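Up next is subunit A:
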Amino acid sequence: MKSGSNLEKVLAAGHFAVTGELGPPRGNNVEEVRHKAHFLKGIVDSVNITDNQTAVVRMASWAASKILIEEGLEPNYQMVCRDRNRIALQSDILGATALGIKNVLCLSGDHQRFGDHPEAKNVYDLDSIQLIAAFKKMRDDKVFLNDKELDGAPGIFIGAAANPFADPFEWRVVRMGKKITAGADFIQTQCIYNMPKFREFVKMAVDQGLTEQCALLAGITPLKSVGMAKYMAKFVPGMDVPEEHIKRLQGVDKKKQGDEGIKIAIEMIHEIRETMPGVKGVHVMAIEWEHRAKEIVEGAGLLPRPVV
Partner candidate 1 sequence: MRLQYPTNIKIIQLPCSGRVDILHMLKSFEDGADGVYVAGCMEGDCHFLTGNFKARRKVNYLKGVLAALGIEPERVEMFNMSSAEGPRFAQVAREFTAKIKELGPSPVKKAKAA
Partner candidate 2 sequence: MIVGDSKPLEEILEMIQGKEKVLVLGCRGCVTVCNVGGEKEVGILATMLRIARKKAGLAPTVDERTIERQCDPEYIEELAEVAEGYDAIISIACGVGPQFMSERYPKVPVYPGINTTFIGGALEHGVWSERCQSCGNCLVHNFGGLCPIARCSKSIMNGPCGGSANKKCEISPDVDCIWHLIVEKMAGMGRLKELERVWPVKNWITSRDGGPRKRVREDLKQ
């Protein structure tokens, strides 16, 4: 075991894993974190705690992760390269593991121009792939990036992200392969809506043997409404929402659109689980909709979660 985290154990035991997501508050409202966490308890194997997602300032990911541990859940501590140089990144992973955090997700991070402080300087000292390699080096070789020995190495299960829908399509699998080569233990994908394209992506990954080396978790985000679907299709870079989903949501009463979105999500999980053996789990991102995550996981027949 690399970290002995619940997520690692669930995957090692061959179970179809389920991870969730929780966005820390835009303030230090601890109750908000506990409140959201309570909806996910027993529903998912571990929970991604976003790191200033979309470059909007929020409570530190490590702190919200710690609160989650107190609540009896397991966090996937997200770390972006946008705001920290190699000194801070290495320091933070040491601090995070000292607090009991066992999973980390390494990301480049959305550019700050998308966020609420577009005038900020950025860092990007390392990129996501270099960050993965740095953490692997710290864990396995027990040294810092500069090869100096650690006084206590971080046992950490290393995650990374892949977006099968960004361009150029053919390069996406290669890049995911680079992340695996760098040391990723698990990969979570961007939200999937275009199933045929995702199937093609998974096939390429399987053909290249990548799904044997690393656990691939498919990203699922329920569409809450026609408005959200259209917004994602139009304004979120690298997001592929096919017209058929939008039409299907348009076909139901406005109040029922959310339910329909959840139905679509459940159908997608079934399809992935039953027809894509290369995929080892799902990452359910019910953004600001944590209270409905249970419906999705339950509907997909993935409850109760295994105890390992």
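Inclusion criterion for the candidates: all candidates are chains of the complex that A comes from, given by their letters.
The criterion applied here is as follows: a residue touches a chain if its C-beta (ideal position, glycine included) is under 8 Å from a C-beta of that chain, and two chains touch if they have at least 3 such contacts; residues count from 1.
Being a predicted model, the structure only gives us computed values, none of them experimental.
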item: Candidate from 1 or 2 that touches subunit A, complex-wide; value: 2
item: Candidate 2 partner contacts - residues on subunit A that touch it in the complex; value: 111-113, 118-122
